[in-house]
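Just dropping this structure here.
Omission of a single protein chain aside, the complex is shown with its protein chains in their original locations.
Chain lettering (A and B) follows the sequence in which the chains are written, and residue indices restart at 1 in each chain.
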Amino acid sequence: MISLTTGLTGVLGLAFVVLFALLLVVLRVVKEPRPGRDLRPLRAFTHLRHAVNLTVESGKRLHISVGRGEITHPRVASAFAGLSAAHKMVELSAASDRAAIVTAGTGPLGILARSTLHSAYHTAGHTGRYKAIYGQVSGLTPFSYAAGAAFTAGADDVAVNFLAGSFGPEVALIAENGERHQALTVGGSENIAAQAVLYAAAEESLIGEEVFASGAYLQAGGLHGTSLLTQDIFRWLLVVVILGGALAKLVGVLP
Amino acid sequence: MKAPVATAVAMAVGIVVLVGYFIPLSIFTGLRMLLLQWAIILAGAALFVGMVNLSQHHWARIRARRGVGSAWLVFSLWATFFITFYFAPASLPTRWLFDAILLPASVALLGVLAVSLTVAAVRLPRRRPGLFTILFLTTTVLILLGSIGIPGVGSLPFVSNLLRPWLAQVPAAAGARGILLGVALGTVATGLRILLGSDRPYSE
Partner (left out) sequence: MCGKPNPADAEVCRYCHARLKPIQPGDLPQPKPTGALEAMLPPWIRELRAESEMEEETLPLPGEKTEADGSEGAFPEGESASPEPDADDPLAALWAEEEEDEDLPDWLKSLGTEEEASAVAALAEEQAAPSAGEPPEAAEPKGAAEEEESALPDWLAGEQSAAEAEEAVLPDWLAEGVVAEPAGEPAEAAAPKGAAEEEENALPDGSVGAYQPPLVEAPSESLSASPFVESEELAEALLGETPDWLQMLAPEEESASGEKSPAEEEVAQPLTEGELPSWLEALRPVAAATSVLATDEEEPVETQGPLAGLRGVIAPPTLTTLRPGKVGVLGGKLKLSDEEERQARILQDLIAESSRPLPPSSLPDKKEQKVLRWSVGLLMLLAAFLPFFLPFLRAPLPRRVLPAAIAAQRLIDDVPQGAPVLVAVDYSPAFSAEMEAAAAPLVTDLLAKHARIVAVSTQPTGPDLISHFFAALGSDYRESEHYLNLGYLSGGTAGLYAFARHPRLVFGYAAGHDRIWNTSFLSTIHTAADFSLVLVITEDPETARAWVEQVRPALGEHTPLLMVISTQAEPLVEPYYETASQQVGGIVTGIVGGLAYEAIRGRPLTAAAQAQWGAYSNIALMGLMIIAGAGLVNLVLGWRERRNAPTLPQDEDLDDEEA
């Protein structure tokens, strides 16, 4: 037997998700926000785009790391955001002399990284240049992953490290090794400890949910732009609900 | 649309699990449990896939004759796998591997991380001199000061009893909650993009 509270909570939760999805679709029809015009400028992405261009020109390599989020854990969402960005970046740099490398810390993410790379090369019209080895699992425990990814990040031919996914504080090892070898490091994570670490260790850090905006800022297409707009709308909604709830509690309306 | 079958399966499974989470009717929860069991088995198998992937990468390096370390890695990886497979997890040989190799290596890397973070914190004001950097570093120093005992002095009364707990539990926790709300929205958005078939990292 389902209790009333459980049922009500479930319905409310489902309504939230359905409303989010509807708004996502509606906004897609009405307006597609674009960076620089509808999206506020983010220095990290501005630098990243510059650096990607320069990387291609200088014949160097991109390194994208999507973390070690378990595929069955919500934290993998940031890795998906990283993979979307990776798709776009690899697509842009597909003609570069040196192929982009994507590292991951779990088996499924390794598979998805390869799939994303293949798709990006295909989109760019360079399917023949894709090699499965460009998508790598660098380690299966947090620190072994960090050590492996740090090795790639510090390679001489890597000019840009883009770290977007689920990390722990060990991400500092990757960021630091990249910077030690004069590579630009841009990092973001859904993990707060990793964000704090990246703020100090990376040249550019993505704070909070900015990592989820990478697809929109890199113009990965699809629903990235509109999902950002939808998030903003819901954020305001949450602010109103939180303030309203706190006020109601203060005046004694809520028990 | 590319890979329509994969997309359809992904969307259907995602929607069933989502609905099963919110509406605890037996038809949904039963199906959800079944799918979750599959996910658990697949996630376990994915570890093995990860091992294969890792080996592939390093095997390529070995073949290119530039990976003595890679050779060691592949050897260690599969030796550990077969030892654990043969003797069972938590047996004496695997315990030895864990205690003598994995644990010290991980702890050593954590030690290196402490140095790396300190160096990064030192470099931060030179890289980004500004108000937020000062705030960041001041908070770091205060939290550290409140967490330790100073030789000859002990814990600093005001800092350790009042300031540190307040910093950790009020501004830090509030900020973290705010960030988590944003992250949750981002997670929902990412999940929905996949459910709607817009993002398909599984599709080539």
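Heads up, the rule we're going with is that a residue touches a chain if its C-beta (ideal position, glycine included) is under 8 Å from a C-beta of that chain, and two chains touch if they have at least 3 such contacts.
Given the structure is predicted, the values throughout are model-derived calculations rather than measurements.
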* To do: Check each of B:Ala71, B:Val115 or B:Leu135 against the chain that is not shown and name the one that touches it.
  => B:Val115
* Among B:Ala6, B:Val52 or B:Ala176, single out the residue that touches the unshown chain. => B:Ala176
* Structure fact -> Absent-chain interface residues of chain B come out as 1-2, 7, 33, 36-37, 39-41, 43-44, 47, 88-91, 94-95, 97-99, 102-103, 106-107, 109-110, 114-116, 118-119, 121-129, 133-134, 137, 140-141, 144-145, 147-155, 160-161, 168-169, 172-173, 176-177, 180, 196-200, 203
* Residues from chain A at the interface with the omitted partner, ascending -> 25, 28-29, 32, 34-37, 40-43, 46-47, 49-54, 56-59, 70-75, 88, 91-98, 122-129, 140-143, 166, 168-170, 179-184, 191-193, 203, 218-219, 221-223
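What we mean here is this: only the chains that are shown with their structure count from here on.
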* Structure fact -> chain B residues touching chain A in their complex are 18-19, 21-25, 39-40, 42-43, 45-54, 56-57, 60, 102, 105-106, 109-110, 112-113, 116-117, 119-121, 123-124, 127, 136, 176, 178-183, 185-196, 198-199, 201-204
* Structure fact -> Contacts from chain A onto chain B in the complex sit at residues 2, 6-7, 10-11, 13-14, 17, 20-21, 24-25, 70-72, 74, 77-78, 80-81, 83-84, 87, 106-108, 110-112, 115-116, 118-119, 122, 132-133, 135-144, 146-148, 169-170, 172-173, 175-176, 190, 192, 195, 197, 199-201, 203, 207-209, 211-213, 215, 222-224, 227-228, 230-231, 234-235, 238
